[in-house]
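Below is one structure. I have some questions about it.
As you look at this complex, bear in mind that one protein chain is not there, while each of the others sits in place.
Let's turn to subunit A:
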């Protein structure tokens, strides 16, 4: 299936979990995830069911004012 991760198009197997997919993408802790604009809590990173064309955001701490 085809996904968008942080704006980049990625091809992945349907059998991979959300956590595996973001790790494959290169995500390193600390990060928080959203799928299609909805927050996905850490407790659901392994169980979250993704669909073709889903859009994943991997966010990490940055400077802020």
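Here, a residue touches a chain if its C-beta (ideal position, glycine included) is under 8 Å from a C-beta of that chain, and two chains touch if they have at least 3 such contacts; residues count from 1.
Basically, contacts and distances are computed from a predicted model.
For the omitted chain of this complex, the UniProt record lists the protein as "Thiazole synthase", which is one of "ABC-2 type transport system ATP-binding protein", "Fe-S cluster assembly protein SufB", "Thiazole synthase" or "ABC transporter permease".
Counting over the whole complex, subunit A has residues 6-7, 26-34, 37-39, 41-42, 57-65 touching the chain that is not drawn.
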